[in-house]
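Apart from one protein chain that is not included, each protein chain of the complex appears where it belongs.
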Amino acid sequence: MEIIQSAQPLYTVAVSLLAIILIGLSGNKDPNLRESWTILAAIIKFFMVVSMIPQILDSKVIEYSLITLLPGLEIKFRVDALALTFATTASFLWIITSFYSIGYMRTLKEHAQTRYFMCFAGAMAGAIGVAFSANLFTLFLFYETITFCTFPLVAHSEKPDAIKGARKYIVYLLGTSLAFQLFAIFLTYNVAGTLEFSNQGILAGKASNALLTVIFILFIAGVGKAAMMPLHAWLPAAMVAPGPVSALLHAVAVVKVGVFTVVKVILHVFGIDLLSQLGLGTCLAYFASFTIIVASVIALRQDNLKACLAYSTISQLSYIVLGVALLAPSGITGSILHITMHAFAKITLFFTAGTIYLVTHKTRISELAGIGKQMPFTMSAFAVASLSMIGIPPLGGFLSKWFLAIGSIEAKQIPIIIVLATSSILNASYFLPIVHAAFFKEPHYAKHQSPKPKQNMLEAPALVLIPLMITAIGTLVLFLWPSLFLDLARIVVAGVTGEN
Amino acid sequence: MTLTESLPILVIIIPLISAIIIPLIGRIDKSIAFAFVISANFLSFIISISLLNTVMETGRISYWLGGWEPPWGIEYVVDYLSGFVLVIVSFIAFIISVYAKKSVEMEVEGEKILPFYSIYMLLVTGFMGMIITGDIFNLYVFIEISALAGYALIAIGKKRAALIASYNYLVLGTIGATFILLGIGYLYMATGTLNMADLRERLPMLYDSKVVLTAFAFITVGLSLKLALFPFHIWLPNVYNHAPSVVSALMAATSAKVIAYVLVRIMFSVFTMKFDLEVVPVTKILLFLSVIAIIAGSVLAIAQTNIKRMLAYSSIGQIGYIVLGIAISNQLSMTGSLIHLLNHALMKGTLFLVVGAVVYKTGMEDISSLKGMGKKMPFTMAAFTIGALSMIGVPLTVGFVSKWYLALGALKAGMWFLVFIILVSSLLNAVYFWRVIEGIYFHQKPKVRSQKSTTKDSIESLKPEIQNQDDAPVGMLIPTLILAGLCIVFGIAAFIPVSVVTPIVNMLLEV
Partner (left out) sequence: MIELILGKYNYWVYITLMMIGFYAMIEKENLIKKIIGMNIFQTAVFLFYISIAKVKGGTAPILWEKEGIPYDNPIPHVLILTAIVVSVSTTAVALALIIRIFKEYGTIEEDKILIMSEVSGKQDSTENSKFLSSTSLLQKGE
């Protein structure tokens, strides 16, 4: 494996940090200039990420060490296939979300937009930073950056319920990371003498099985962002945030960072050999299965659309954890694919939820009857994304589920297949009724609301509509041309299984 | 004797002389007196730096007061440890003296301003003397100088509650100091010497002696009282709460550090590791107390509504951190402890200076008075945020560095539960600081029933709260921002202070 020393990862992270300053300087005086910084940074960032793809596909690794704070505490970036999968997804979706945000925020005439866009950029810097981190310290650093940057986004409206939700959000995320993740990092450093990620893991043979198990549990409990039950309650609470924030939280910045961290810990801190020897992978897989099923069942019972989607996210995140925890090549491939597939589908769903709120101020599923006629484009996107979530070809969600299923056979964990199947059925049973109601039911109006309003097209502004169409189409494109992500996943798998 | 050789004494002489001169100069012009205070502090800061520099190059500096050879004469010693603490204290004293002008003018009555600065310099003299002296009785004298100056400074403000706080501190402080005096007496009785280096040589053969044990017990208890280590902390919250902001800042940032330094000196320079570990289980006792201090300080801080009081309780917890590292007494934890001397001085300095600025602007100290301040005083509040994040221990701030070393030290010593304590405490810190940060940025300013609204026409009071930027004056802002900036600089470039601290630890632990 060839290592290239290049500062490009640093620049990629720094683009958004620079954007924060520029956005802050532009301020409220010139909103157009301010937004152009956001867009510009997003596009530059995406192209910087993409420009690294050829080298990575060539089985090279890009490294850059910024500064060593203390022995063991180094801010260091490393771009490998896993990092790039996540970074490509995240930076692409940032562009889309930026446009959507501008449309959404301007239509609603939200306050404190400068703060909003600054924090948005900060969260993205954090997400890419996590993706590119070469050691646990760097990862932890950017992990916390995201927590702090997204708090103002969640609390954006500054109303009591927003503050309350945001408080729950910070308590869960900061609390778990400070109490458990940091503890695990201390222990890891104490045991291994390094925090550097490695394909073989850094903990093998360094400590007793009991201690390793403790470290593992602390890590899993410490990544609150992965929203594994019972540490999931922050995610529904964070639904008080504006639409684009929810989209960003769920598809890119926060929860994906969480599962990405779990993947990193499993593959690059423990290593699959050590975990399978300890038998912890299987435990985690069943633990994740529990979350998958229970969260789906809870999602069934939600009437608030965003809450329903939130529980769906909780369930889907555990797919990713599950796949890696199987410790089988196809399972890992499925997980890595699912990061991207779920991102596209879920961001579409949240965009549509946001758009529905934007246009009609409706938030409840029961109010959505007949809305498909008013907002055909939005609801078509919703339908496409739901089908992808359920895992129906020819949409992206099918691919990742396929690999996950093969992975569970490889790992000889047949019950997992049943879990996957059950969950798909559950997914179908909470998504399809929404789609059905939206397109085929007549809206029922309260009696006093007569005369019946006309069934005009009520579509959202283009700046809102186009992004969600793009992501919906994206789920289709990803099914038809998944080769980039498959190749990246293959390199990751080859790396961690040592079959190079 | 050249000037360079007399630098150790100059560190004390400069603040001492200026304490006397300030009232005289002030008769001519108050602003000259203020400039004089700043330049005197700056000078002693520069001297401290050069002393530390010399020590790093050539090793221990010994200055014989009046030319009398130790152990008969009084010796002033600058080694790695005292050089390091000298720099911290003189730097903080300098920064705060720059900050002081406006704040003091507001919180102290006009005719007391000159005495204020005079006593301020006396306090600094006391601190510097405690750090630099190599004679244990001289140490007692300097402890009392700084304590007396402290009592006066606390009581000098306009608040009458400060008088009671100062009085209670005086009573408890005197008990502590008298204990120390008694302990020194016993040491002298056993060894016949007062020089610290000499004591170190003579004491090991007397470790079985009950006299030495008694001496050690009295000194440690006395110092713990001065340090406000749990359960001797009761005087501290009132003092920090009611003293003028500048005094709270200075005391929070330096006073406890200097006493902690003295504790380290006594435990590791006068006595040795062997004594602390084998003869008396002092490290165990300190460990126990510091753990309680960390938890109790943080929990009590949560319950406070006054911001100065909250910070005071948080200080009690942070003092616990420092003592914790000393109590674990391995290389990593000692590094954490000593570096926390610097780090906590920076963080708490920042926070108290911010509070001082808020009091200057609004006259209020309630946590609720910070609501909505993010828009009004953006720079000051940014400094507060940095300080608070440091206290929580977020990476890239100084707080993380201390925590890193302390936790690793605890793990190295096989004491897992201590890591747990450290992390729980940072969670608790997060709780009470986050509450404030949230108020600053995400709450609207509460409707204050100002006195205008009752007397004047109500139209004026109905006007929306002015959201214009109205930050602290530059003279207050810059020192605050410098301290806040250093919280980050030393959080990132942590290797700089660590490179200074490492030889100290090696010296203390005789590695």
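Lettered A and B in written order, each chain numbered from 1.
In the analysis below, a contact is a pair of C-beta atoms (placed from the backbone, for glycine too) under 8 Å apart; a residue touches a chain by one contact, two chains touch by 3 or more.
Note that the structure is a prediction, hence the values are computed from the model and not measured.
Peer 1: Going by the touch rule at the top, give the shown chains the omitted chain contacts.
Peer 2: Spelled out, the missing chain touches these shown chains: B.
Peer 1: Among the options B:Lys159, B:Arg200, B:Lys412 or B:Arg435, which residue touches the chain absent from this view?
Peer 2: Hidden-chain contact among the options goes to B:Lys159.
Peer 1: Where the complex has a chain not shown, which of B:Leu139, B:Leu181 or B:Leu423 is the residue touching it?
Peer 2: Per the contact definition at the top, the residue touching the missing chain is B:Leu181.
Peer 1: Per the definition of touch given earlier, which of B:Ile38, B:Met56, B:Val141 or B:Ala382 contacts the omitted chain?
Peer 2: Answer from the full complex: B:Val141 touches the omitted chain.
Peer 1: Could you please point out the chain B residues that touch the chain left off the display?
Peer 2: Touch set of chain B with respect to the missing chain: 137, 140-141, 144, 148, 151-152, 155, 158-161, 163-164, 166-167, 170-171, 174-175, 177-178, 181-182, 185, 188-189, 194, 305, 359, 362-364, 366, 369, 448-449.
The criterion applied here is as follows: only the chains that are shown with their structure count from here on.
Peer 1: Which stretch or stretches of chain B touch chain A in the complex?
Peer 2: Chain B reaches chain A through residues 389, 392-396, 401, 404, 407-408, 411-412, 419-420, 423-424, 426-427, 430, 434, 438, 441-444, 491-495, 498.
Peer 1: Can you tell me which positions in chain A touch chain B when the two form their complex?
Peer 2: 67-70, 73, 137, 140-141, 144, 148, 152, 155, 158, 163, 166-167, 170, 174-175, 178-179, 182-183, 186-187, 189-190
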